[in-house]
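With one protein chain withheld, the remaining protein chains of the complex are depicted in position.
Just so it is clear, A and B label the chains in written order, and each chain counts residues from 1 on its own.
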Amino acid sequence: MSRGALSWPDCRWPARLWPARRRPIAAWPSAACRAASGLLIALLVGSPAHAAGPATPDIPVLVPVTGFLAAEGSSQRNGALLALQNPPAGVQPKFAVTDTGTSPEGAVNALERALSDGDVTAVVASMLGTQMLAMLPIALAHKVPLTTMSGTADITRKGNPYVFRFFPADSVVKGAQVRYAIDVDHIKRPAVIYQTTAYGQSGHAEILKALEAAGIKPVFEDALDVSVKDMQPVLAKARAAGADSLLLQLHGGPTALFLKAAASMDIGLPIIAGSGLAQPSTVALLDPAEIKGACAETGASPVSAETPEMQGFLARYRAAFHTDPDGFALGQYDATMMVLDAVAHGATTAADVTRVLSTESYTGLAMTYKSDGHGDMAHAAVIICYDGKSRIPAVVKHYDFPIATP
Amino acid sequence: MAASQLLLEVLALGAAYALVALGFVLILNATGAVNFSQGDMVMAGGFGAVLLGNALHVPGLVLLPLLLAGMAALGVVVAAVAYMPLRRRPPEAVFISTIAVGIILQNAANHLFGAEPIAAPPLLGAGRVRFAGIDASVQSLAIIGVAVLLVVFLQVLFAHTQFGRRLRATAQDREVAMAIGIPVDRMVTVTFAIGAALAGAAGLLLANAFFVTPTSGADYMVKAYIAIVIGGWGSIPGAVAGALLIAAFEVLYPSLPLLIPPLLRMAQSDTVFSQTTSTIVLDVAVLVILVARPRGLFGDAVRQRP
Partner (left out) sequence: MPMMPWRTSLARAGVGLPLAVIALVVAAIVLPQASDYALRVLSAAGIYALLALGYSFIFGQAGALSLAQGTFMGVGAYVSGILAVRWGLPFDAALPASVGLPVALALLVAIPVLRLQTHYFALATLLIGQIVLLVVTQWESVTGGANGIGGVPPLALLGHAIEGRLPALLLVWALVVAGGALAWQITRGRLGDAFAVLRTHPVMAGAVGIDPGLLRFTAFLLSAGYAGLAGSLYVHAIGVLSPDILGFPVMVTCLTIAVIGSRLRIAGAIAGAVLIIELPEWARFLRDDYLLAFGCILLLVVVALPGGLTEAAERLLGRFWTAPPVAPVVPVRIQPRALPARGDALLRVAGLGVRFGGVRALDDVTMELRAGEILGLIGPNGSGKTTLLNIITGIYRPDGGQVWLGGRAIVGRKPHAIARLGIARTFQTAALVPEMSALDNVAVARDAACVGLRQALAVGLRDGPRARARAEAMALLDRMGAGQQAAVPAGALPPGVARLVEIARALACVPLVLLLDEPAAGLNETEQAELARRLRRVADDGVGLLVIEHNMPFLAPLADRMACLDHGQLIAAGTPAQVQADPAVIEAYLGTPVAMPT
């Protein structure tokens, strides 16, 4: 997939949903008038609430489109939009995309604004753990279900019945990562290299837990900032510490830098990476030869297109967004489709949708989803590996995790 | 890891940082003001290289002059918008206006290119060479080569041409330069153009090896700022020296356990010699320098009159 063309996903969206592309800044009235009128407008009750009719559920999309999680947030957005723009028959969802940025404040504001605009049926929520934690009390107070891709363990451990995680939790995917490394690569002395962000730290904690359950301790650990450029020192130190494998929990860009450096140093150790290496945008930065033999964990790999439905999804996604989908996009697509499917089958209110999400199962493209009672819907993970000849990975292992008894 | 290998990495990274610091210090000398958008200009250069590379499909070496020209134009615009109207105001005003320019550049890049990391085309090619026990990428050598060329070119410009002498005169004493008929405003604009072009060159070189994202500029900005302080505020050779020192620290500190094996077995060695600790140590060291010897290594080249 060519990375060259500037992607303008915005232009793809139906004109009726968006106002004119850009209003000239010069048209703004003076700041003082703006202050007065804007203050009034902001404080007054918003547009008259209209009850979401049986066929017009309100599903706001609140994801990070700017900041360090913007790539993942954009995947969430695209996946949700693909579902919302191609709903089942009889359903015409109303939706708006809002950027939540990187701070909990941004997410909380976005959620409350969406809630104040009218009756919300379900929310596509940011996958950033801290933002999810901030949104949970509000969802509880307004009794509105949140569907998310966030891997942070805590969000389903707060006893909140309105959170639904459609991507395998960190414990599942990291469990799969470690299990694969032990079963297939027979590791005994892994090096664990992770990011200093929320994603990296929570993944690191789960990797350590999974290793400990198998009686293994890492011989080397290092936490890298996203701005680190030179990966040679950390690779050399891992090697010098006697590591026999490299377990990664890094974001996309750093994963690519790491693999490049590993290839140039001929490190010769098996590399099992986190979801960073399952994102097509990351793989696009690498030569196929550089990722020969490298594997990664993810919820699903749409670019591997194993089934005809997956192929159909892949084609539609590429046509709509001019880029390749990753597991987050597919997961959010499935999540949104489950909500729309519930609406198509008669769910009219947020309470109905919540009940459906909590009790029923849904067969999506990636897997079959069913809540374990705490809001975790996805209980399977896959390991994908690259053969060194192409950028399309093959799904080499499928792990199913049992539903935990409450 | 051979020491010579590490040295090469230090040189490559330091060369790129030196280009950023050089542009920064030139603008500083000419205007007395800190350009907070220098790092974002590096990012803009990186994205510019991506854009040109996708449009033209030629090696980076051919793109470089085009990019330099484009970035110089950007420098002229930034000078006109963020410096010229503020030149008689205290320096904080330019701090803030350039912070605003940085925000604009970042968000424009995010809007145009998205948030995912993108690689710019390599300067010459993507291969590797081996010599003298060192395994180096062609790109690393190219970075060093281009940086050396640009620094030499600047040296010649400043020391041996009339134009360069006028630029230096403007930087040394604005009032006197005006009095002897030098078009000071034009000189300042040219300096901004040069500073932006240097940032763009650094951006092109770095974006191939290390990718570019809209937020990657902030890191370069802080490093350039630190380089100037270490090397001596306003000193051009100081800026280069400071940049090399920062690169050396960044590469060597986490590599200490490789050079001194007993450290590898030390308790908590992973944490003590991690990249994060390296940044903290560098920051603390700079703070100590600021407090103890604020004139840096080469001294305060720009003296403030009471």
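As a convention for this text, contacts are C-beta pairs under 8 Å (C-beta built on N, C-alpha and C of every residue); 3 or more make two chains touch, one makes a residue touch a chain.
Being a predicted model, the structure only gives us computed values, none of them experimental.
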Check: Omitted chain: which shown chains does it touch?
Finding: A, B
Notebook entry, point to check: Looking at the whole complex, which of B:A44, B:I226, B:V251 or B:L264 touches the chain that is not displayed?
Noted result: B:I226
Margin query: From the list A:T102, A:T121, A:T298 or A:Q332, pick the residue that touches the absent chain.
Written below: A:T102
Notebook entry, point to check: For chain B, which residues lie in contact with the unshown chain of the complex?
Noted result: 34, 81-82, 85-86, 89-93, 95-97, 99-104, 107-108, 110-111, 218, 222, 225-226, 229, 233, 271, 276, 279-280, 283-284, 286-287, 290-291, 294, 304, 306
Margin query: Could you pull out which residues of chain A are in touch with the chain that's been left out?
Written below: 19, 22-23, 25, 31-32, 34-36, 38-46, 65-66, 97-99, 102-105, 108-109, 112-113, 115-116, 129-130, 133-134, 136-137, 152, 154, 158, 196-202, 223
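Convention: only the chains that are shown with their structure count from here on.
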Check: What is the distance, in whole Å, between the centres of chain A and chain B, each centre taken as the mean of its C-alpha atoms?
Finding: 35
Check: For chain A, which residues are in contact with chain B within the complex?
Finding: 3-7, 65-68, 70-71, 74, 196, 220-225, 227-230, 232-234, 236-237, 240-241, 252-253, 256-257, 264-265, 281-282, 285, 287
Notebook entry, point to check: Which chain B residues qualify as touching chain A in the complex?
Noted result: 1, 5, 9, 13, 54, 107, 110, 112-119, 126, 128, 135, 137, 206, 209-211, 213, 215-216, 219, 250-251, 254-255, 257-258, 261, 264, 270, 273-276, 279
